[in-house]
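Beneath this line is the structure, given in structure tokens, with notes to follow.
A single protein chain has been omitted from the complex, and every remaining protein chain is retained in its original position.
Up next is chain A:
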Amino acid sequence: MRTPITAAVAVLALGGLTGLTACSSSETSSGTDGADKKIAVAATDTECKVATADLAAGTSTFTVTNNGSKVTEFYVYAAGDRVMGEVENIVPGLTRDMVVELPPGMYEATCKPGMTGKGIRNPLKVSGEHKPLTDDAQLAEAVAGYKRYVKSQSDVLLVKTKEFADAVKAGDIDKAKQLYPVARTYWERIEPVAEIFGDLDPAIDARENDVAEGEEWTGFHRIEKDLWVKKNVSGDGPLADKLMADVTTIVEKANATELSPVQLANGAKELLDEVATGKITGEEDRYSHTDLWDFDANLQGSKAAVQALRPVLEERAPDLVKTLDAKFAAAEQALGRHRSGDGWQLHTELSKDDLRLLSDAINALSEPISKVAAVVAK
């Protein structure tokens, strides 16, 4: 219901917007080089203090310090809780950086102490002229190349998930068990893109303990439990259909979404974080113990993202590229020892020493990979 008063307010707001554009572009004369200016975020169990509520468009680095007693997470959400950037698992006392590319708009800078609930949200107004990183032809090609990768993987993901779902619906437990780690391979390679759509990822990939009270546990791991523990999938038809529907939706979204080169870099890092927190511990596939399939897929997905950025990295940080090559090779070699036929040994077949070696290899790779985002944002 628009009244003349509303119209007047709208004009006023517009005046404000003009003022902002003018003042922020003069304030940040360093232009798009926002990555150099770090925005401090002081998180506690009850507070989330972000150093600024106004940002110039482009890439920014948030430095998140957890002064609380609970593990926390930091997100920048666009409308509808679309994840623009995230850092998970910030343990008390730790400081972690997050690089994110933000076009003009309204965002919410959010801390989630205890990694639950709606979090403590702060407004973030991003304004000014935005020169997307993809204006750079090299970076644009990097994103285009990675999107081709996502497309190729997601095409097979649809096929393999369908085969898996069909086997579950047919009650063919042996076939479903065989297809389970295969379908997941394609999922795990591109999971960072899926995580952008926050609400769908859990529906597909939540572990039993990830599910909030009152929510139904669905997706791969629910069916995994029925296949390996209950050894009965006779009632899982609707779950299989839902999995297929959710995967189809997320694939459509993933292929339609615009990606920033910074997201590629962060995705490469997040995939290794996944390995470190979920696969090495055997928590991901706790019933089937097929964690090494996921491990391998995460590693490949990470490599694909770095590979897409390679021309840029070679030009801007040739030493980093050498390190990455060496560490990727070392990680692949460490994992390669556990090949078994077409697939991998089960997590339960690995000794503590085996796991230790894998963990060290992933840590050695994660460290240089965490530097990629800042190079890309430069």
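We adopt the following convention: contacts are C-beta pairs under 8 Å (C-beta built on N, C-alpha and C of every residue); 3 or more make two chains touch, one makes a residue touch a chain; residues count from 1.
The definition used in the following text is that contacts and distances are computed from a predicted model.
Enquirer: Going by UniProt, what is the name of the one chain that was not included in the view, given "Sugar ABC transporter permease", "Threonine/Serine exporter ThrE domain-containing protein", "Deferrochelatase" or "Cytochrome c oxidase accessory protein CcoG"?
Expert: Options "Sugar ABC transporter permease", "Threonine/Serine exporter ThrE domain-containing protein", "Deferrochelatase" or "Cytochrome c oxidase accessory protein CcoG" narrow down to "Deferrochelatase" for the missing chain.
Enquirer: Which listed residue (A:63, A:89, A:122 or A:323) would be found touching the missing chain in the intact complex?
Expert: Of the listed residues, the one touching the omitted chain is A:122.
Enquirer: Which is it among A:106, A:144 or A:170 that touches the chain not included here?
Expert: Answering carefully, the residue with contact to the hidden chain is A:106.
Enquirer: Residues on chain A that touch the omitted chain in the whole complex?
Expert: 10, 12-20, 22-23, 45-54, 68, 70, 79, 106, 108, 111-123, 125, 212-216
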